[in-house]
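Here is subunit A:
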Amino acid sequence: MAKITLSNLRHSYLPTPKAREDYALQEIDLNWDDGGAYALLGPSGCGKTTLLNIISGLLTPSEGAILFDGRDVTTLTPEQRNIAQVFQFPVIYDTMTVYDNLAFPLRNRKMPEAEVDRRVRETAEMLEVTNLLNQRASGLAPDNKQKISMGRGLVRDDVNVVMFDEPLTVIDPHLKWKLRSKLKELHQRVKATMIYVTHDQTEALTFADQVVVMQLGEIVQIGTPVELFERPQHTFVGHFIGSPGMNVIPCELRGKKILMGDTEIPIEGSFTEEAEGQMEVGVRPEFVSFANKGLPAVVRKVSDIGRHIVVECRVGDVPVRAIIEKDAPDVGQNIHLKFEKQQTRLYCDSWLVSKPSSAANRKMAS
Partner candidate 1 sequence: MKTENQKAWFFVLPVLLLVAFNALIPMMTVVNYSVQETFGNNVFFWQGLDWFQQLMRSERFHAALGRQFLFTGIILAIEIPLGVIIALAMPRKGFWVPVCLVTMALPMLIPWNVVGAMWNIFTLPDIGLLGYFMNHVLGISYNMTQSPFAAWVTIIVMDVWHWTSLVVLLSYAGLVSIPEAYYQAAKIDGASSWSVFRFIQLPKMKQVLTIAILLRFMDSFNIYTEPFVLTGGGPGNSTTLLSIDLVKIALGQFDLGPAAAMSLIYFAITLLVSWLFYTLMTRNDTR
Partner candidate 2 sequence: MTKRHIIPIVYIIFLLLPIYWLIAMSFKTTGEILSGFSLFPQTWTFDNYRTIFTDPTWYGGYINSIIYVSINSVISVAVALPAAYAFSRYRFLGDKQLFFWLLTNRMAPAAVFALPFFQLYSAVGLFDTHLAVALAHCLFNIPLAVWILEGFMGGVPKELDETAYVDGYSFPRFFVTIFLPTVKAGVGVTAFFCFMFSWVELLLAKTLTAIAAKPIAATMTKTASSAGYELGLLAAAGTLTIIPGAIVIYFVRNYIARGFALGRV
């Protein structure tokens, strides 16, 4: 178990990167505490697998350093770093039995056979694969194969970190939640630092205590699932997390007033008034409701998705979604929208510039 520090990390797959676009990973500074459960969340190609491979040692970063408990491991091999990794597709040794698969990393490290046996049985117990131990690994179902891949990481008690690279990709949907909760449970049992890479927000939010959201090789926000939902630091986080994502509506700044067309939009607390650039208001569909007056809009589409109703409206040409419980308006109807003040944020050039009022702060603290 170790605390992981990434310091001034940058990576490019080109031999001589020049422009910012040449970097697959922009400058990253990060601290991960010992024993935490972290998720790296972002769309395909955002650099999360690159970051993962740098931590595991499969890639050496172009710039910067990785430290485990303060010790520089940047140039060490994956084996020397003592980490475990579970890949997108289950990697198992076809010709071996499940038992030998689990014992493989231990035997490679010359552990006495009695100790190997104890640990293998313990891990198999934990993963509920004890009854499969003597089977050939090649004949297993995908979810069991993936369990074995995880097992090869968990069987070693000295690993610094266990990493998961989209491990549920090939698993059937009905087994996904089972394995996901298994993982969560395992984390509580073994108390290892775990990093989970995914593009699926549900997986990230259910697994992790802290989620790192990445976009275009850059970390846009680090926070708990609640923070990501309530206070996205970047409109990308707003879009990416939540279903449907946050409404982001262009607006104008006139003195202290925020205007959308001729309508003033009240927002939370205060904001940096000298902010200049592309101004946008962000509000989650959960906090949009209908009122007698407010922002005029036209209903374009109503979708009843069971638990609630998603109403898609248009303000001018900007789409705005609202989630309501009942009494959906008709398509084509002219309505007025109201945003919940405390949950309405202001963004400048996609970054959050508004702050909650001190009153709201106090309320949240209590």
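Simple rule for what comes next: a residue touches a chain if its C-beta (ideal position, glycine included) is under 8 Å from a C-beta of that chain, and two chains touch if they have at least 3 such contacts; residues count from 1.
How were these candidates chosen? In short, all candidates are chains of the complex that A comes from, given by their letters.
Note that this is a predicted model, so its numbers are computed, not measured.
J.: Once the contact definition is applied, which of 1 or 2 turns out to touch subunit A in the complex?
T.: Touching partner of subunit A: 1.
J.: If you look only at subunit A, which of its residues touch candidate 1 in the complex?
T.: 53, 56, 58, 77-79, 83-85, 87-89, 91, 93-96, 104-105, 108-109, 136, 139, 149, 152-153
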